[in-house]
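In this view, the complex is presented without one of its protein chains, the others remaining in place.
Should a chain be cited, it is by its letter among A and B, assigned in written order, with residues numbered from 1 in that chain.
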């Protein structure tokens, strides 16, 4: 294998592993309700189109505010531990240097003392990811819950 | 690390990332009921042993026909959005250049308007994958649902 050919395959598998671990860290912030850290995993102008029919969240402030709102209302009334599971990931390198991804997402919610979690919704998600300062960030995310199609 | 040693580890992680993304694309066709595209992810003589006690599907025509049959009958009567989740994947390179894989599979089915999907069946799956024209294809698949053992 030439050095150039090797660099190409390194690049593909390296990016895949990097994206997987970026998502793992991102959902850890989301599931821990660390609003600032989760918002910081988006670009400053990041767009989070998190539900059909609603206005997308635009920018880190709006994204962090939505997490805070969830924490103060829904979660305060019913303090479940959410776990976001992503799977069946595809990473498509774009000509402009960004990455488009497609994946399935499933929310797993456990109530204190209840062994069996509530599973759902199941969603299809597509992202645009960019590199900033050597780190991946989400520039755009669109979540399509399967029950709302 | 020598160039040869590096090529070996590149090879292992590169193949793992390639198989993962092959499966992601394959289930996207399956869950979208794109019968021809799903069948095209198998070799021309591909065998899909999809349920114990039933005849395996042999060849792309039979595989595509089974998807079409599902769409016209089961799905027409109850139009769920299926999502196939694969996980806990192992890839074993074989001496003949093929790849044997083992993994868990779980079907997640969402009814329109119902937030919580039906989860199941849980299955153990083993595949033989081959490279054709620079792409992975499934030559053989055996699905063993956990509830039918």
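The definition used in the following text is that a contact is a pair of C-beta atoms (placed from the backbone, for glycine too) under 8 Å apart; a residue touches a chain by one contact, two chains touch by 3 or more.
Here the structure is a predicted model, which means the values were calculated and not measured.
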Listed residues A:44, A:93 or A:114, member touching the removed chain: A:114
Which residue of A:28, A:51, A:75 or A:142 touches the chain not shown here: A:28
Which of B:36, B:69 or B:102 contacts the chain that the document leaves out: B:102
Subunit B, residues in touch with the chain not shown (by the definition above): 1, 3, 6, 9-10, 12-13, 16-17, 87-91, 102-104, 106, 118-122, 124, 145-149
Touch residues of subunit A, complete complex, unshown partner: 3, 6-7, 10, 13-14, 16-18, 20-21, 23-25, 27-28, 81, 83-87, 108, 110-117, 119
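Here is the rule we go by: only the chains that are shown with their structure count from here on.
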Gap in Å, rounded to a whole number, between the CA centres of subunit B and subunit A: 24
